[in-house]
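Some chains omitted; the rest stay in position.
Letters A and B mark the chains in the order given here, with residues in each chain numbered from 1 onward.
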Amino acid sequence: MKAAVLHQYDEKLASDVFVTYEDVADPKIKNANDVIVRIGGAGVCRTDLHIIEGIWRSKVDLALPHIMGHENAGWIEEVGPGVDHLKVGDAVICHPLITSGHCLACRRGDDMHAEDSEFPGINVNGGYAEYLRTGARSIIKLPKSLAPKDVAPHTDAGLTAYRAVKKASRHLLPGEYAVVIGAGGLGHIGIQALRALCAAEIIIVDRGDMALKLAEECGADHAVKADGSEVEQVLRLTHGKGAEAVIDFVGEGSAIAHGLAMTRNGGTYYIVGYGGKIDIPSIDMITSEKTIVGNLVGTYAELIELMALADQGRVKLATREYKLADANQALHDLHHGKVRGRAVLIP
Amino acid sequence: MKAAVLHQYDEKLASDVFVTYEDVADPKIKNANDVIVRIGGAGVCRTDLHIIEGIWRSKVDLALPHIMGHENAGWIEEVGPGVDHLKVGDAVICHPLITSGHCLACRRGDDMHAEDSEFPGINVNGGYAEYLRTGARSIIKLPKSLAPKDVAPHTDAGLTAYRAVKKASRHLLPGEYAVVIGAGGLGHIGIQALRALCAAEIIIVDRGDMALKLAEECGADHAVKADGSEVEQVLRLTHGKGAEAVIDFVGEGSAIAHGLAMTRNGGTYYIVGYGGKIDIPSIDMITSEKTIVGNLVGTYAELIELMALADQGRVKLATREYKLADANQALHDLHHGKVRGRAVLIP
């Protein structure tokens, strides 16, 4: 099959050619519960740039040559002997993790905390290719309204945003405030999901005017420009008290300190973006009784919930399509901030 | 002051004159925390007809002559010596119960389970009058967007509907179903609140075409006519499984049995309307693992939440205004099904 293959790291992302479009062996069924998916679309994520930079080498067992691509959707091509509930040709989206389902975390539904798992595109080959091997437990059938290429980025970007705002929606009441920091790839999905899940007033904080405009189209009630006065602006909007929930899709630079400062006493700060540090005296956590919540990608069941929102039209994803052969173009466009919404590679 | 006074019961509601519009003594501050409210509007509720019929005589300590009216809003006219956070002229809405705030239920926020309370319009004089005595703890200041006469029915009809659907919204996930039985005075508020609080697909079940149409305007996704096939229709819409939540604003006739039959295994049936009986073998509760939830009027904090929804325009109330002097007309119109939305008496 054809694939876009990473052969060497490029710590400065300086090269024109990150991946090579070439022929590789087709993936094979290894375990009874494996499935092969014909890729309809594979999302291009900032994490892919970090993989090219070599950052993930130390964190996961990743060997070159490697096929990236952890946001995958397509059609069932082949199933292992243990799989009888899926059939060839089904349009599907893939939860990012391959799990056996045996550990207690999985048995409670918390797939992303599985004790052993594979992560296609990260530590085994992913979806920058015509075909992908994954596990039957990762597969969700798509409703007819949703084409694989249009939803592929929901498997990671969408699911992570959804899980974080879902947690917030469980305690946000009418008359309360939710601040969303960052209206980018994850944030613009987060705002739509939050609007669907609760009636809190949503305040978007972003540096960019275009992002603020997009956020308002997505359902934000108030737009605050991150020009240095954002904490002050949010406090003014919230009668001096701050917001009951702050969901930080940036997680670096001044975002964390500002996010914590925008959180009301007794409120919760959800961290999704990364790069920075949380740094707060314990006395401030105690006198304010704030909570800080880390957020990972969601469960299989939560991806089904997100697909329901997409099917109903309550969450829309902005995508830009590239041919798989043009993977380098997509990666460079992402690197240079030229992609609106999410790039998707189509074989 | 002028008031519409009930002097005698009328078990068959056969008389032309239920209440007499007459001069009575103004209410006085009795306790340090009392307030006098100048009535801007008082909702007319089916419970008022039941009071006239004498049904409530056995349930509460109610003596004639009596001034009905338990859905009240207006302006602060006078405050007791213990009240320093309210001032004359404030536009306000009144939580239906007068409570001392000392019992454990109140200290946990569950005002409606107060160990001792007065209920203006039910067991002490209510708001079919120019002035009302209530307690400072019942008072919520209104935002400028909301006039007392436009929101008065929220204190009971709205608050009860809101509390029931709020409970359901805490467990309803995207892709799940909520059935609302009855799109009348409470139901049409319930649908709007449910739409604001969660992303479940809402199925309205009602006998009347007008009610079904109103429900769809309020945000229902599917309309089911209650023509005897409603259980079958709901099961078809829910892939044969029933809904995760059924909220029954009718609570009599076949509604209860149908509502339970529409509830999915593991799901919850919320009963709000009354008149009928719940009658189910224990084995059916167990093998289905269903839950049945009774619903009372909401808390003070929940009325604030509902006012936030009203202020944002997410919940709208249909009212029809009558002069207080025309209280009999309003009561007869309600009795004969001629009121669309909620009748409100204006002094």
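The definition used in the following text is that contacts are C-beta pairs under 8 Å (C-beta built on N, C-alpha and C of every residue); 3 or more make two chains touch, one makes a residue touch a chain.
It should be emphasised that the depicted structure is a prediction, and the values quoted were computed from it without experimental measurement.
Novice: Given 2 placed copies of the single sequence, give me the total number of copies for the whole complex.
Specialist: Assembly-level count of identical protein chains is 4.
Following the convention adopted for this analysis, only the chains that are shown with their structure count from here on.
Novice: If I superpose chain A onto chain B using their CA atoms, what angle of rotation comes out, to the nearest 5 degrees?
Specialist: Answer in degrees: 180, to the nearest 5.
Novice: If you average the CA atoms of chain A and of chain B, how far apart do the two points sit, in angstrom?
Specialist: 42
Novice: Looking at the complex, which residues from chain A come into contact with chain B?
Specialist: 170, 173-175, 196-199, 201, 304-309, 312, 314
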